[in-house]
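In this view, the complex is presented without one of its protein chains, the others remaining in place.
Per-chain residue numbering starts at 1, and chain names A and B are given in the order in which the chains are listed.
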Amino acid sequence: MKNLFKFFIALVTASFLSLPTIAKPIELHYWHGHTGKLEAIINEIADRWNASQDESVLIPTSKGSYEDILAAFIAAYRAGEHPHMVQVYDAGAAIMVAQVKNGVVYPFEDMAAEYGVDFNKDDYIPGIRNFYADSDGKMIGIPFNSSTCLMYANMDILEAAGVEVPKTYEEFEQIAPKILEAGYTPLLQSHSPWIWTENFFSRHNLLMTDGNNGYDDVPTTTLFADTPEFITHWTKVKEWKDKGWYDYKGRAWGDNQAPFIAGEAAFWLGSAASFSGMKGVVPNFTVNHIPYWDSITGGKEYPTFIGGAANWILSGKSDEEYAALMKLAEFMTSPEQQLFYHNMSGYAAVTYSATDLANEIGFYEASPYHKAVGEQLSLTGSTIPGGYRAGNWPQIREVLYENYPKMLNGEISIEEGMKRMDEGASKLLAQFAKTL
Amino acid sequence: MSRIFRITVSHSILICGVLLMIVPLWLVFASSTHSNSFIYNEGMQWKIGGEFFDNYDRVLNRKGGFTKEITASGIFYNSFIMAFGIASLSVFVSMMAAYSLVYFKTRFSTLFFWLIFVTLLVPLELRILPSYQIVSDLNLLNSYAGLILPLSASAIATFFFRQYYRSIPEELLEAAKLDGANSWKFFIDFLVPLSKTMIAAMFIFMFVYGYNQYLWPLIMTTSEKYWTVVMGLKMIYGGNSVDRYTYVILSLIPPVIIIVFLQRLFIQGLFQSK
Partner (left out) sequence: MKRVQFSSYFTQYFFIAPQLAIILIFLYLPIVQTFRDAFTIQDAFGFGRYFSGLDNFTFVLSDPNYITALKFTLIFIVVITFFSCSIGLLLAVQANNVIHGKSAYKTLLIWPYAIAPAVVGVTANYFFSERLGILYNFFNGLWGFDWYDNVYDAYIYVFIAASWKQISANFIFFLAGLQNIQKSIIEASIIDCKSSFRRFWTITFPLLMPTTFFLIIINITYSFFDTLGIIDTTTIGAPSGETKTLVYKAYIDGFKGLDLGSAGAQSIIMMLIVLVITVFQFRFIEGKIHYN
């Protein structure tokens, strides 16, 4: 017993002695939500930064997933133990932008005005810049890993079935029977709330919530049941599923991607960043724009929303630290580092100078995979905002996830499902509005 | 019915039970000895493959995290410290608390018992954000003490010790009192030696509980130095590769060894409380 007691005392003292001490170079803590290959790429960027100068040291820490990191950093913020910079994903953008007024988030543009050297706002690709900006267009987050949804195609299967990559869903309906006949699953898709909801609206230039997608007013409801085009789309998806043209493998991202990787499915709708994991694993694939309904847009192609995440600067740090952070931000968005990141991960380049550099060195000829993401994001002509500002969105995605399977297996009608999704979303939006 | 028939039935049922427990893990193990692409295309395997050494060597020695200092063995060490700390501390305090509850007259005994027992109803998952704040206020983030303390309040262990002490014959205390033992002496010289197997059983119980924690280490550590086994499953081996099969098997070894080697004490201890 005495030994146990000593052990306990030793543990407590050890823990007090091991408190972090402030080292000479400024430590910049960066929490992110990437694991595996994508984490290794972030680590490589940090190594490059740390090797390039000795004023500050960047220490990246993975917190698991996008949801985990949001919870982890908020807990840390409330305890005053937050890092300097944190990666928060698209669905959390409204939460982060709303926190500027409470002094949690330090807007990137303000930091750039105070400490910036080479900051040029116009260099950022507008679609990417605006997604993480407030309604006046002020940049709040630093665009970093910007993806969008894309269509991966297995060219060997297409050849076997004697068909081409479709541009529209109408074309897909033409070729799907042939692919099925050749013995393959025609289509899979990995994230219904993101790809076939949020990006369905942007791809067809439709508003997803009232209040102009939340850019003009705090939104009170989603417009799912009020958008006939959206109902049509899901009615079609259900038809496809019944015919075997589309297969639903639950909500886990990887379960829907696995048949594509194994060469059992012709098309898979996923993220630009899925590229890094598939290169060299899937033999002969191409990366294409996501299809759209010709009948809805009248042949016009609209951009999708930006996906992935941005880096957000948190308040409560010293002048020296912000000065160092600004230098880091400039380093991370420098054309060379972005091109490295673009190439390794499949995420989009976020500035024009980076895409210019890519064109200059003939990058896209060498790697045509990388072209689609930038192209699709820089499409123009939309009349809707380049994003949505809706609080509690992570939970609203949960509501969507709970209704789509019911619509697909016929438990409820598509219309009923849309109605339920709107109701669920409205309640959550109202709950969020109470905290503003 | 003949005796031989009954014995045969018993053995058959037991063999079925054993297969139910062994076969799933056998498949994971056998799969962990094949190459990555083979498993990806063919699924789980019944037969052992030829990649055993390569796979286990790679997973054990791979350096993960930003610092490139995180290895599977380092992760096992952290989990071991965490589990050991939780087990020792909770056994220690529970034993004392149970002693106080059973062997002393007081109006507060029932209140204390319920205060402790109610903690069964509030697992860490439900109080994780407030707990984080408290651990941070105490400056215990990124420390073993922070990993251990919030999980050490075990009502189960207290409950077991209480049941056990209540089953000890009154004569023991009477005899001890006749010998002139005071409350301290009685605890240290009589109860502690008598509870040895119970201590072992509760230690194992809490060790397994601590070893298997996931959310708490994820939230309260920001330094890779403190990564634990179940976290590693997500942070390093989240992908669907053969490394994950290997890691699953490796992660089982420490708690299973403890259970297998101390099972006699474990069962005896539990049985004393009844």
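Everything below uses one rule, namely that a contact is a pair of C-beta atoms (placed from the backbone, for glycine too) under 8 Å apart; a residue touches a chain by one contact, two chains touch by 3 or more.
All of these numbers come straight from a predicted model, not from anything done at the bench.
Contact with the undisplayed chain is limited, among A:137, A:183 or A:250, to A:250. The chain omitted from view is touched by exactly one of B:35, B:61 or B:263, namely B:263. Across the interface with the omitted chain, subunit B contributes residues 1, 6-7, 9-11, 13-14, 17-18, 20-22, 24-25, 27-28, 31, 42-44, 92-94, 96-97, 99-106, 109, 112, 115-123, 125-131, 133-135, 138, 149-150, 152-153, 158, 163, 166-167, 170, 173-174, 177, 182-184, 186-187, 208, 211-212, 214-215, 229-230, 233, 244-245, 248, 251-252, 255-256, 258-260, 263, 266-268, 270-271, 274. Listed by residue number, the positions of subunit A touching the unshown chain are 67-68, 70-71, 74, 77-78, 95, 98-99, 102, 104, 248-252, 255, 258-259, 262, 264, 392, 394-395, 398, 401-406, 408-409, 424, 427, 431-432, 434-436.
Methods note: only the chains that are shown with their structure count from here on.
Each chain gets a centre from the mean of its Cα atoms; for subunit A and subunit B, those two points are 38 Å apart. Subunit B contributes residues 40-41, 65-66, 85, 88-89, 91-92, 128-129, 132-133, 136-137, 139-146, 148, 188, 192, 218-219, 222-224, 234-236, 238-240 to its touches with subunit A in the complex.
Every residue of subunit A that touches subunit B in the complex is listed here, in rising order: 1, 4-5, 7-8, 11-12, 14-16, 18-20, 29, 31, 35-36, 43, 46, 59-64, 68, 71-72, 75-76, 78-81, 83, 254, 258, 261-262, 277.
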